[in-house]
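Each chain you see keeps its place in the complex, though not every chain is here.
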Amino acid sequence: MSGNTFGTLFAVTNFGESHGPAIGCVIDGCPPGMALTEADIQGDLDRRRPGTSRHVTQRNEPDAVQILSGVYEGKTTGTPIALLIQNTDQRSKDYGQIAQQFRPGHADFSYWKKYGIRDPRGGGRSSARLTAPMVAAGAVAKKWLFEKYGTRFRGCMAQIGDIVIPFEAWDHVPNNPFFAPMVDVSQLEAYMDALRKAGDSCGARIRVTASNVPMGLGEPLFDKLDADIAWAMMGINAVKGVEIGAGFASVTQRGTTHGDSITPQGFVTNNAGGVLGGISTGQDLEVSIAIKPTSSIISPRQSIDVNNQPVEVVTKGRHDPCVGIRATPIAEAMLALVVMEHALRNRAQCGDVHAPDLPEHPSPQASFL
Amino acid sequence: MSGNTFGTLFAVTNFGESHGPAIGCVIDGCPPGMALTEADIQGDLDRRRPGTSRHVTQRNEPDAVQILSGVYEGKTTGTPIALLIQNTDQRSKDYGQIAQQFRPGHADFSYWKKYGIRDPRGGGRSSARLTAPMVAAGAVAKKWLFEKYGTRFRGCMAQIGDIVIPFEAWDHVPNNPFFAPMVDVSQLEAYMDALRKAGDSCGARIRVTASNVPMGLGEPLFDKLDADIAWAMMGINAVKGVEIGAGFASVTQRGTTHGDSITPQGFVTNNAGGVLGGISTGQDLEVSIAIKPTSSIISPRQSIDVNNQPVEVVTKGRHDPCVGIRATPIAEAMLALVVMEHALRNRAQCGDVHAPDLPEHPSPQASFL
């Protein structure tokens, strides 16, 4: 069935394969009248794009976005916004052998079993390259939410393999290739260099937040804000775990400490991560995700081929030794798309009336960090 | 917006409030011709219902389900199956004060801010009581999946507060009030008794699995099986974290250990938790969820009322000191509903052809346990 549309009111339909002629998306439901150019989108794409440091895939894609529709004289018209990104640096010959084999931990196996056919070039449809159109769509959502509510999305690396990264300041994030919120990343560089030499890969943990989120977003029982965030995050390539607020730490908390006290000036703590009963409280959204190590590694692995015969798989080609590194702008974009969807849903049913309450409830530092 | 329908092809629409005349759901899309009576559903409801031990809420509800439609002469007809559960043991006077106050950590605040009105009796719409219709709907899904594919759903308590519960055997789960997979639960009983005396509450961690899951379920990019599982689980009351397979442990794993090797006889490990690229592999689905401590506690908490005035909140009424205890059958039901939805989606696009492959790939013991 059609699982390639993200959202209902701000609906983003994604298409393309890693080594096809182009990838892209169609955004349907964007409010009309917002100024929008390619430049508004390109910034986030540049943060995500490959080839920017030695720690990520060396595939060199400019990922230049083109707006095909939905914008007239520099403003959104309310009609679908089609975004196109050409694929320019495919090296499909690298994948000849992979076409007949299943990499352990990779979608090769499951796509083949589901569809009976798959495009193996660069991972085809299962490639993380397909997150690029979502980053582009997320940039559109971010712009509208910022202009309308002042909502702002930020993400950073919280852990890479065994190394827990201390949070120093958001300002450091753009200054290193790891999206790490710290000044000195030499330890991370050494770690990644060693890993690459070993022909291995590692996991990562990403933190992503939103501030100035309007109250009242989320549609229980099922389309809860946190449920949709979990859906969006778990759907990112390689994600295996999602936490909201205190997350798994809440297992060992008591009710007397977990429940965030409220004063007339706002919440005292933020164990909830900005969501109660599936509805935003106006506090910062706090999300944490676990990303598994890349499955495409040069170390030999035991597997089978399409004829169920045993094979030893060695993945050449250009791959990220830690897919988590480029996941930060992706996670930000997905969070923005969820908030955007719910902002529109909320005003459908409840109107815009609750936004003015927001400043009364500033978000404290999350207590679980 | 309408967020009260779970699923698209096997669509369950939930209605009701904790202290209204009745709660229930409408299941739309159930395949025709399946034998179904109330007895097929009541079993799981009985596992979930309150009042069965001193460790859960003392509200005494029989939770007897009535089938209002969609079944003729004991068989499903393919038309909507409406299920009704009467509310019989409401004590709404317990909630008089709560109507004007916001319990810390509770949906009181966010419902009020979103809708400008809420039914405060027993938590109204935000009550965990509304999981009962989902357990009922899940029982219908479980029956169809078992008869069609032999799929089986099981859950257990993995941790309660500070106590990690060792997995001894599934057989023990029904023999104690905690859904613990162990023989001797005296430590748990003592822990809960002390907690109750202290007027406090604690969190929990639940594990839920599915075996004999057909390959090929899941619709990437967005309606991935694991993404939908995350959505379903995070949507359960009080859940703050979701893991698939190795989950957050994958952050510190290397690619050489995380990626599950494959042999002609099947997978060697199950770090993936039964899903690769968002599509089921035929291995057991392995899901773990974190449940926060109950917010309705008798210990006094700092909060505000609807007029933004400071108040001290003390919650009387009957509440679960650990909502995680009754969460096991709920999590099973939600997982069953996700698998059911994807089973129907998969045969829409791909037909039923891939089910026979299943027995070739038995699931090993999950490596991360």
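Just so it is clear, A and B label the chains in written order, and each chain counts residues from 1 on its own.
The rule is short, and it goes like this: a residue touches a chain if its C-beta (ideal position, glycine included) is under 8 Å from a C-beta of that chain, and two chains touch if they have at least 3 such contacts.
Everything numeric here is computed off the predicted structure, so don't read it as measured data.
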item: Copy count for the complete homomeric assembly [2 present here]; value: 4
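The criterion applied here is as follows: only the chains that are shown with their structure count from here on.
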item: Whole-Å gap between the CA centroids of subunit A and subunit B; value: 26
item: Residues of subunit B defined as touching subunit A within the complex; value: 1-6, 8-9, 14, 102-111, 113-116, 125-126, 130, 159, 161-162, 195, 200-205, 215-224, 226-235, 237, 240-256, 258-264, 268, 271-273, 275-282, 290-295, 297, 299, 301-304, 308-310, 345-346, 348-350, 353-354, 357, 360
